[in-house]
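Submitted below is the structure of interest, expressed as C-alpha cells.
One chain of protein is taken out of this complex; the other chains stay put.
Order of writing sets the chain letters: A, B and C. Residues in each chain are counted from 1.
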Amino acid sequence: MTAKMAADLMRGLGFEVKTGIAGTGVVGLLRGASSGPTVALRADMDSLPVFEDTGRPWCSKVNGRMHACGHDGHTAMLMGAAWVLSMMKDKLKGDVKFIFQPSEEKDGGAEPMIEAGIMEDPHVDAIFATHIWPDVRLGSVKVHHGPAMASLDAFDAKLYGRGGHVATPHKSLDAITAAGQFLMQLQTIVSREIDPTEPVVVSVGTINGGTAYNAIAHEVAMTGTVRAVNPSLREILRNKIEMKLKGVAEATSTEYAYNYHFGYPPVVNNTEMAEFVHSTAGRILGKDSSGYAERPSLVGEDFAYFAKKAPGAIYLLGVGDDSISKYPLHHPKFDFDERALETGVRLHAQLAVDYLAGRSADGSI
Amino acid sequence: MTAKMAADLMRGLGFEVKTGIAGTGVVGLLRGASSGPTVALRADMDSLPVFEDTGRPWCSKVNGRMHACGHDGHTAMLMGAAWVLSMMKDKLKGDVKFIFQPSEEKDGGAEPMIEAGIMEDPHVDAIFATHIWPDVRLGSVKVHHGPAMASLDAFDAKLYGRGGHVATPHKSLDAITAAGQFLMQLQTIVSREIDPTEPVVVSVGTINGGTAYNAIAHEVAMTGTVRAVNPSLREILRNKIEMKLKGVAEATSTEYAYNYHFGYPPVVNNTEMAEFVHSTAGRILGKDSSGYAERPSLVGEDFAYFAKKAPGAIYLLGVGDDSISKYPLHHPKFDFDERALETGVRLHAQLAVDYLAGRSADGSI
Amino acid sequence: MTAKMAADLMRGLGFEVKTGIAGTGVVGLLRGASSGPTVALRADMDSLPVFEDTGRPWCSKVNGRMHACGHDGHTAMLMGAAWVLSMMKDKLKGDVKFIFQPSEEKDGGAEPMIEAGIMEDPHVDAIFATHIWPDVRLGSVKVHHGPAMASLDAFDAKLYGRGGHVATPHKSLDAITAAGQFLMQLQTIVSREIDPTEPVVVSVGTINGGTAYNAIAHEVAMTGTVRAVNPSLREILRNKIEMKLKGVAEATSTEYAYNYHFGYPPVVNNTEMAEFVHSTAGRILGKDSSGYAERPSLVGEDFAYFAKKAPGAIYLLGVGDDSISKYPLHHPKFDFDERALETGVRLHAQLAVDYLAGRSADGSI
Partner (left out) sequence: MTAKMAADLMRGLGFEVKTGIAGTGVVGLLRGASSGPTVALRADMDSLPVFEDTGRPWCSKVNGRMHACGHDGHTAMLMGAAWVLSMMKDKLKGDVKFIFQPSEEKDGGAEPMIEAGIMEDPHVDAIFATHIWPDVRLGSVKVHHGPAMASLDAFDAKLYGRGGHVATPHKSLDAITAAGQFLMQLQTIVSREIDPTEPVVVSVGTINGGTAYNAIAHEVAMTGTVRAVNPSLREILRNKIEMKLKGVAEATSTEYAYNYHFGYPPVVNNTEMAEFVHSTAGRILGKDSSGYAERPSLVGEDFAYFAKKAPGAIYLLGVGDDSISKYPLHHPKFDFDERALETGVRLHAQLAVDYLAGRSADGSI
C-alpha cells in the first residue's frame, strides 16, 4: 500500500514510474529541464515484526507490524522530496531517480533492485539516502567520512553430543557443557584475536539444547551474528568461529555443524559524497548542525549495495534531544518529532539540485 | 488397568485388598497360618513416556507409553509371588503385604502411599523390592550393602540480562555469555569442591535462551539435576550451585532466579537386610549367582522412602548377557529375557518365607 | 643415620642384615625357631622438605626437612617390633623379614628394593605395613578391604603462543588466555567424562607464564597430578588431558607440549590379608577398635608395589581425636600422640606371629 502511494504520487507528478521491482519496489524518474547526470535518492519502506505501543494517531493498523526503524519517515520524506523537486524541474540540470525500496530489514531489497537494473537507464552517477537517528540532535545531521555501518552476517552452530541417562554421564557426551566451552572461547575472538581498533561484534543470540532436566543433552543449537566495518575481516571471522567450534568438538569428542551466511556488506560512504553532504547540510542547516560522525555504527543497511554501485552517502538525520525520541530504534515505543521530516525533505531536494548543478558545470561537485 | 489386575488377582486369592491408594496404588495382605511379623514386597507399576520399538507381541498398546524400565516385569513378578505365597499360606509365620505402587518414574508414589498408612496396620517389619538390571547377569542378583542408589534432586536456574541491539552490546547484558560462564563454573563443583570418593552428578539437562540471532539475549533458562549417595551433600550441592549463579551474576551485572527441588532421597539398603538377601539368593540361585554390588548406582528410586520407614533392601535382578537385553533401561528397544521373571518370583517368595521363619523363631533372621 | 640405627639394632639382635639397598634401604631377617613361611613387615623412613614447626624436643635438627608424614613413627614402630619379635623367636613358626625403605615420598624406594631382590631368599609370603592416620581414632585401626589408596601420576603441560606487544594482540597468540581455557576444560574430565562412582582427581598444581605485565605471554607451563583408584583409568585420564590440550591448541592456534609420568600404582589390599588384619586388630585392640575403611584415600603409597608382589595389606593406625594430632599429614605442625607407637608395635608383632602360626598349621590363616 505504501508502494502504491509512492507510485501514485509520482505518476501524478508526471514522473516515469516502474513498480513491482524486486517485490514491491518502486522507481520514479524525474527528467530535469536540461540534460546532465543522474542522481538517485533512496528510501526504504518496510516495517518490523514489532507490536507498536506508541498510542499515536498514525499508529500501525497491522497488528504485530510497526515502522519501528523510521522507514515510514524515510518514505514520507522521499515522497515530499519528489513533490518539491517536481516543482523545481526547470532548475534541474540532469535527472533525479527516486528509489522506494522494500525489505531492508529482512532479506534485502537493494541487491535485487540493482539486479533488476534500476541503477542504469539512465545510469546513476550518485546516490543519497538518510536514516532517522535518535543519537543525533533534532535539526542536525551527521555523515560518516568513509566506513559508516557494518556488515551483517549470520551463523548457526550446532554441537552434537550423545544423549543418555544422567546417572552415567561418562557414557554420554554432554552437548550443553561443550556449548558452554564454545561460548567462552568465542569471546576471545574479539578480545584477543582481532585488531582492537577494528569495530567487530561476534554474538550468539539464541541457544537451545536438551530435552529433559535429567538427561544428558544430545544437541545444542545456537544462532548468532557477526558485524564488522572492515570487509576483509568477514572471512577471517567466519573461520575463527569455526576454529573454536572445531577445537571444542575435538576436546569433547562431540561433533559440530556450522553455517555462515554472508549478509549485507559494510556501508562505506564515498568520501567525496560525504564531504558534499556535509557541506550542503552545513549550508542549509547551519554550520553547527552538520558534522562528521566520529565512529561507524555496527548496524547494517543494504544501502551498502547502492554505495558499491555508485558514489554515494547515507547520512544520519537527527531526531534526538526531545521528549519524543527517548526510545531507541526497533523499540515498540519508538517515535520521533515530525519536524525532522521537513529537514529531511529539504536535504533530499538540495542534495539533488546541488549535485546536478555542480556536476554539470565542471565535472566535479 | 494394571492396578485392577493386581487387585483382582489378590482378591481372588482371598487377600485383604485396598485400592486407589495415592492414585492407583494397591495393597494386598496375606495373613499367614500363625501370627508373627509382617514382611512387605513392593513392585512399581508405572510406564514411561517412550514410544516402544521392540516389536514384541506384548508391546505397549498405548502410543507413547512404554514399560521401558521393566516395571511390567516387576508387577508380574509380584503377582506371581502373591499366587505362590497364597499356596504356601500354611507355612507362613506372620503376614505378607503386597504393595503395588504407581508413579515411581514421575512424582513418586511411595511417599504418598506411606502417608496413606500402608506401612501400618499391620506394621511392616521389613520390606523388599527388586529391579530388573541389564548390567547383572541373567539368573543372578546383586544387592548393595548400604548405599544403593542416589538422591534425585532437580533445579532450574535463570539468568536475566538486558536485551538489546547487537550493534551496541555494551548497552545490553548478554544472558547467553553469562550462562556460558555458569556452565563452566558448575563443573568445578564436582571436579574440585566435593570429596572425590563421593559419587555425585551435577548436570544441566536443558538450556534455552534468546529470541533472535541478531539481538542480545535477555534471558537464559536452564534445568538440571543433582544426584548424590550421601544425603548430607544435598544441601551443600544446592548451595554451591547457587554460589556459582550468584558469582556469575555479580561478575556480569545480570540477575538470577533459582529453584531447587529436593526429590527422592538416596536408597540406602539396611545392611542386615542386604546380607539376608545375599544369603537367601545364594542359597536358591547358587553361591556364584549372588553378590554384593560394588558401587552405588546414581539412578534414583522412591523405594528410598520405604527403606527409611522399615529395614529394607532392593536388589538388582539380572537380565544381562543375552541377546535380548542389549539396550539400556529407558531405551525404546529395551527388552529382557522372561526367564528372569521366574527367578524374581522365587526370590520374592523365599525372602518372605525365610524372613517370617527367622524372625518368628528368635527375633533375628 | 636412621638407616644405620635400624641396621645396628637388628645386627645387635642377631638378625641377618643387608644395607645400602636402593640407596639407604635396610633389610633384616629374623629366622624363627621352626621353619615355615616368611612374613615381611615394612616401614618407610624418609622425611619431607618441610620446615618443622612443632617445637617438640625431638623436632627435626635438619633445617627444611621434617618427618611430617609420620615416617619416623613408622620406623620406630618397626624397630620396636624387631626387638619384641626377637624375644619371641622361639614361638615363630617361620621367618620375619623387616624392610626399612627409603624415599616413599619422592622417587619411590619400594620398586628398586624389590628389583634388588628383597622379596626373595627367602620368598616373602605376605607383607604388612601401617601408616599413622589422623582421621582414625587413637587406639584403633582401619584397613581397606581391597582398593586402599590411589595411583599417583604426574603431568606437565605447556602451551606455546607467540609473544608480542600488547598494543597489537591480534599479531600475537596469547598463551595465558589459552591456558585459562585449558584449566576450564580440564574440569570436565572429572565432572562429566569419568564414572561418578570412580574416585579420581585431576589437578593442576602450578602455573607459570609470561614475562611482563604489558606483553603477550609466549608460554605458560603447568604441572599437575592425577589420582585414581581404578588402574584402568590411568591411561584414559592421560589421554583425556591431552585431548583438552589439543582442542585448546586447535582453537587458539597455539602449540602444546605434554608429558605424563606414571607413578605409583594404586594400593590394593589383598582382601584375605585385610580380613586377617581386621580380625587380629579386633582381638588385641577390642572389636570396636578395628574396622574396615569405607572408602579409598586418594593419597599414594609405594607399598602398592609390595602389595602387587605378595599378598599384603597396609592399615591405618589411629592417632586422631586428641589435642596433639590436630594438624594434617605434611603440615609443619603435624604431630601425634606417642601412645600410638605401642599399638603399632603390638600389631606388627601380633600380625607376624599369627600369620606364621596360622599358615604353618593348615596352609591358611
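Basically, contacts are C-beta pairs under 8 Å (C-beta built on N, C-alpha and C of every residue); 3 or more make two chains touch, one makes a residue touch a chain.
Source: prediction; values computed, not measured.
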Exercise. Would you mind spotting which of B:V248, B:V267, B:L285 or B:V299 touches the chain that isn't drawn?
Key: B:V248
Exercise. Would you indicate which residue among B:R65, B:K89, B:R137 or B:R192 is in contact with the undisplayed chain?
Key: B:R192
Quiz item: In the complete assembly, which of A:G23, A:P122 or A:P196 touches the absent chain?
Solution: A:P196
Quiz prompt | Footprint left on subunit A by the chain that the document does not show | solution = 184, 186-192, 196-197, 199-203, 227, 295-298
Quiz prompt | Touching residues (missing chain, whole complex) on subunit C | solution = 150, 152, 154-156, 164-169, 174, 176-177, 179-184, 187, 201, 203-217, 220, 223-225, 227, 297-299, 328-330
Quiz item: So that we can see where the missing chain sits, which residues of subunit B does it touch?
Solution: 168-170, 174, 177, 181, 184-185, 188, 191-196, 243-244, 246-253
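Here is the rule we use: only the chains that are shown with their structure count from here on.
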Quiz item: What chain is the most remote from subunit B, judged by the mean position of CA atoms in each chain?
Solution: A
Exercise. Would you kindly state whether over half or under half of the residue numbers at the subunit B/subunit C interface are used by both copies, giving same or different?
Key: same
Quiz item: Roughly how far is subunit A from subunit C, going centre to centre by Cα mean, in whole Å?
Solution: 68
Quiz prompt | Shared interface positions of subunit C, touching two or more other chains | solution = 184, 188, 191-192, 196
